[in-house]
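Quick one: this structure, given as C-alpha cells, is what I'll be asking you about.
All protein chains but one are shown in place.
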Amino acid sequence: MKSGGVKTEISRGSLNRYRIEVARIGQWLTRLPFIPIICLLPLFVFGIFGPLLYLHDPHAPNLLIAMQSPAWMAGGNWAYPLGTDQVGRDLLTRLIEGARSSLIVAIFGVLFSGLLGIFLGILAGFAGGKTDNFIMRIVDTFMAIPQIFLMLIIAAALRRAGILGLTPIIIAIAISMWVPYARMVRGETLSLKQREFVALARVTGCSSRRIMLKHIFPGVINIIVVMATTQLGGAIMAEAGMSFLGVGVQPPNTAWGLMISESNKYITSGAWWIPTFAGILITITILGSNLLGDWLRDALDPRTRQAMKKIKRN
Amino acid sequence: MENLLEVQHLVKYFPISAGGFFRRRYKSCQAVDDISFTVPKGSCFGLAGESGSGKSTLAKLLLLLEQATRGSILFEGRDVRHFRSRSDLLWYRSRLQTVFQDAGSSLSPRMRIQDIVSEPLEVHNQKQLSLSQIHARAEEVLHDVGLGANILTRYPHELSGGQKQRVAIARAIILEPAMVILDEPVSALDVSVRAQILNLLADLQEKHNLTYLIIAHDLAVLQQITTRIAVMYLGQIVEIGNTPAVFSQPTHPYTQALLAAMPVPDPRHIKRVSALSGEIGNPIDPPPGCRFHPRCPQAGAECKTRLPVLYEVSPGHEVACSLTEAGQWKS
Partner (left out) sequence: MNNPDKPLLSVENLKTYFYTNAGIVKAVDGVSFYVRPGEALGLAGESGCGKSITCHSILRLLPKPAGRIVSGKILFEGVDLVTQPESRMRQWRGKEISMILQDPLMALNPVYTIGNQVAESFQLDKVARKSLQQKVIDVLKSVKIPSVEERLNTYPFQFSGGMRQRTCAAIAISRYPKLLIADEPTTSLDVTIQDQFIKLLKEIQQRHHMALILVTHDLGLVAESCDRVAIMYAGRIVETGSVLRVFENPAHPYTRALMQAIPRLGQKNKRLFQIEGEPPNPANLPPGCYFHPRCHQAMEHCKQEYPPEIPIQGDGYAACWRYHKEEA
C-alpha cells in the first residue's frame, strides 16, 4: 500500500546514522524548558552529589568564625562563600547537605503519596458503586483535616514511637498528600472507562485487573506526572514546615526548613544570610517544580503536543 | 447450514429516571423490543436502521457488554446469556469478536500496534505460545490485512484512518473467531478508502471462514456485502430476508422509504418517493401500535392500535406490516 509523500532516504553508513541521532538528540534538547531545570538544579545536583561538593565539614562547629558575612561583603572571605552560621559552620556546605534531606523527602514523599493516590483513584473510578462511595468518603474525611495538622501529628507520633530519621516525614507526607492524586485519577478513570477501547478490551476478554493496568493506567500517567512535579514543591514546603516546627529533620542533620527555623531570629539582628539563602533555595525549587509541571502539562497534552513536535510522516 | 447465532425474543429496556421529587418515577427506554433472527455459518448478516433503531444496543447485547432484559442468545448452540463461569465467558470471547466504528477511539492510544494486535492472544493463550511467538503471529495477521511490519512499533495516532481500521480488523481476527460483529465498519472512513476495506473484509471472510454481522446505515454498503439483511426501526425488526429479495422487493413502507431516501450519485435519477415526514420516534415513548405509523404514508386506522408481527411474504422474506397480504396482528 503506497502512501503519498516523499520518503526520506536514510543514507548508508553508520557515521551518518550517528550524525542523525546526535542531531535528533540535539533538537530534543533545544525544546526542553530551561528555566525550570535551572531552578531545580540546586536540589538535584546538591542532593545527589552532596558529600563530594562539601567545602568544609558541615557538622564541625568553629565558634571563632561564627556568623561571618558572605564573601562579597565586608568581613567575609571566599573560603566561606556564603558566610557561616551561628556556630561557625560553612553555610554553603550546610545548604548542600540540607539539599540531600530535602531531595530524599521530596522524591519518596511524592512517590508514596502518588502510588497510594493512584491506586485508590483507579480502584474507585473503575469499580464504581459501593467501592467508589467508600473511597470517596475516606477522601472527604482526609480533606476535612488541615494538612499541616495531619502531618504534624503523624510525624510526631512516629518519632515518639521510635522511628528515626527521615522516615516519619516521608510517611507523614504520603498519608496527607495522596488525596489530590486520588481525585484527579478517579475523574480521569471515569472518563476513560467510557471510551471505546475499554469496551473493546472487555470484548477481547481482558480481566478488570488487566484493563486497569494496561489500558487505564497508561492513560492517567500523563496527568500524574504533571501533578507529581508540582507536588514536588509541595513536599519540600511540607518538609520545611515540619522541620520548622520541630518534627521534621532533627539536628545535627539539616534540611533547608530546619536551617530557617533555627536561625530566623537572626534576620533582623544582622546575620540575615543564615536563614535567607535557605529560604531562597526553597523558593526557587518550588517555583521550578511548578514551572516544570506547567511545561509538562503542555508537552504531554496531545493537542498541544502536535504543535511542539514535527508532524509524523506515515 | 447450521446456525452459528440464534437470537430469540431478545428484549432490552433501560430504566430512565423521569423526575419526581419524593418518589422517583421511571420510564423505560425500549431500546430492543422482541428481536429474533438467525445467522447461518459462513453468511454475512446485515442490520440496517437509523438512530434509535436499537442496532447498536443489539450489538452490545450480543457482545455481553449489556445485560439483556429477556430473551435468549444461542451461539454454537450454547446459551450465552446465562454464562457465569469465567472459562465459559472466555470461550465466548474467543469465538466472537468485534470491530467498532471509530478505530481512532477503539484502539488504546498509549499502546503500540504490536501490543494492541497481540493482546487477544495474550489473554486467551490456549496454545501456551511464548511472547515472541505471539508477536510473530501478530505480524502475520497484520500482513493479512495489508499492513507491513513497519507499523508494529507505532502508536495509533500516527496512522491514517484506513490503517487504524485495518489494525482493528487484525486484532479481531487474530484469535480466529467464528464470528465478527462489525459496527459501521466504513462510515468513519474516507470514501476512497471504503472500497479497500470492504474488499478486505470480503477476502478475509473467504480466507478465514468467518461469519459477519454487519451493522450499517448505508444500504448500498449492505447490499454489496451481505447475504441476509434485517431492517430495524425503534427496536423492532420490520423486514428481514435475503439481501437480493429485500432490495428488489422492499415491502415494508419503512424499507421503501429508507431506500428511496438514499442519495444516488446519478444526476438523472429522480426520486419517486417523497421524503418521509416527521421525526424518528423516541424509544422512551414509542408510538402505540405499529411504531412506524406516525410517519407511514400508508398507515391505516388499525395501525395505530395493534402491533403487527413478522409474516412471511415469500420464502425466507418476512415483513411486519398489516398491509402485506394476510398480514397478522399480534393478538
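The first chain written gets the first letter, and so on, giving A and B; residue counts start at 1 in each chain.
Basically, contacts are C-beta pairs under 8 Å (C-beta built on N, C-alpha and C of every residue); 3 or more make two chains touch, one makes a residue touch a chain.
Remember, it's a predicted structure, so these values are computed and weren't measured experimentally.
Enquirer: Among B:Leu259, B:Ile284, B:Val309 or B:Leu323, single out the residue that touches the unshown chain.
Expert: Of the listed residues, the one touching the omitted chain is B:Leu259.
Enquirer: Can you work out which residue in B:Gln8, B:Ser28 or B:Gln196 touches the chain that's missing from view?
Expert: Final answer for the missing-chain contact: B:Gln196.
Enquirer: Of the residues listed, B:Gly162, B:Pro286 or B:Pro308, which one is in contact with the missing chain?
Expert: Final answer for the missing-chain contact: B:Gly162.
Enquirer: Thinking of the whole complex, not just what is shown, which of B:Arg112, B:His217 or B:Arg306 touches the missing chain?
Expert: B:His217
Enquirer: On chain B, what residues meet the omitted chain?
Expert: 50-51, 160-163, 190-196, 198-199, 202, 217-221, 223-224, 247, 257-269, 271, 275-277, 279-280
Convention: only the chains that are shown with their structure count from here on.
Enquirer: Between chain A and chain B, what is the separation of their C-alpha centroids in Å?
Expert: Once rounded, the distance between the two centres reads 50 Å.
Enquirer: If you look only at chain A, which of its residues touch chain B in the complex?
Expert: Contact set of chain A toward chain B: 1, 3, 195-197, 199-207, 210, 214-215, 218-219, 221, 302, 312, 314.
Enquirer: Please output the residues of chain B touching chain A within their complex, sorted ascending.
Expert: 63, 65, 89-90, 93-94, 97-98, 100, 102, 105-111, 119-120, 123-124, 146-148, 157-160, 163, 168, 171
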